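Heads up, one of the protein chains got dropped from this complex, but the rest are sitting where they should.
Read from first to last, the chains carry the letters A, B and C; within each, the first residue is number 1.
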């Protein structure tokens, strides 16, 4: 079980406001069945690494379908096998 | 004004639990005067870019003082001059 | 077609030198069939996003098999549909 943070930036969008490209991505995450939390610099999800990576691929398709011509995806995963991390556990450092 | 996410990982710590190295870092951020929020995959701060970068240097010194022999620092900054971002604003995509 | 950079850090390894955990990861990338380049802060690969994400999952398994109890994976993907990026093209900014 892992906790990951996913962040997508569309490039070449005319306006620096990119919310219209990100809303479909949040919808994909919300309907994934994985536990998630929208954070200021990305959306955090909790789940097995293979399911997180499949979700990244679906988010990637969603932002292209929203019209992005170029997208930068930033993903950070924290996977721990001795004591699986959780979204709640990781806030209480 | 920018919003940034800062994340530090000490390497070579014997235990995979690294909270003892991160608590002094959180203390440095909490006493910085910058608005901040502890998130699952890093701590988010709001402020001018130069102040954020000075804070990163102080966090870096704090984790070395806590005994880390090697540290990976991951920083992501979102700076916007037409409409300065805020921690609250960036959650409501 | 995308260009991505992949970086894995094992935590809790006793020594700050983590090469023994990373060599099996490089082997997995080298035998993937994808074009790649070992860079100072990560390994860069070129390919379709879905193949890159499958490769990340195989690298993740390789570092756990090498004995890591906790691993932080950092991935950055640049995907562009109007003019697919390449490893060579992205160096000549």
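Methods note: a contact is a pair of C-beta atoms (placed from the backbone, for glycine too) under 8 Å apart; a residue touches a chain by one contact, two chains touch by 3 or more.
All values reported here derive from a predicted model rather than from experimental measurement.
Of C:16, C:33 or C:48, it is C:16 that touches the chain left out of the display.
Listed by residue number, the positions of chain A touching the unshown chain are 9-18, 69-70, 72, 74. Listed here are the chain B residues that touch the chain not shown: 11, 49-50, 53-54, 56-57, 60, 64, 69-82. Take chain C: the residues that touch the chain left off the picture are 3-5, 7, 16-17, 19, 22-23, 26, 37-42, 44, 74, 76, 78, 80, 82-83, 87, 90-91, 93.
Everything below uses one rule, namely that only the chains that are shown with their structure count from here on.
Chain contact topology: the protein chains form a complete graph, every chain touching every other one.
For the two copies, chain A and chain C, the CA superposition rotation is 180 degrees, given to the nearest 5. A straight line joining the Cα centres of chain B and chain C is 24 Å long.
Centroids of chain A and chain B (each the mean of its C-alpha atoms) stand 20 Å apart. Among all residues of chain B, those that touch two or more other chains are 16-17, 74.
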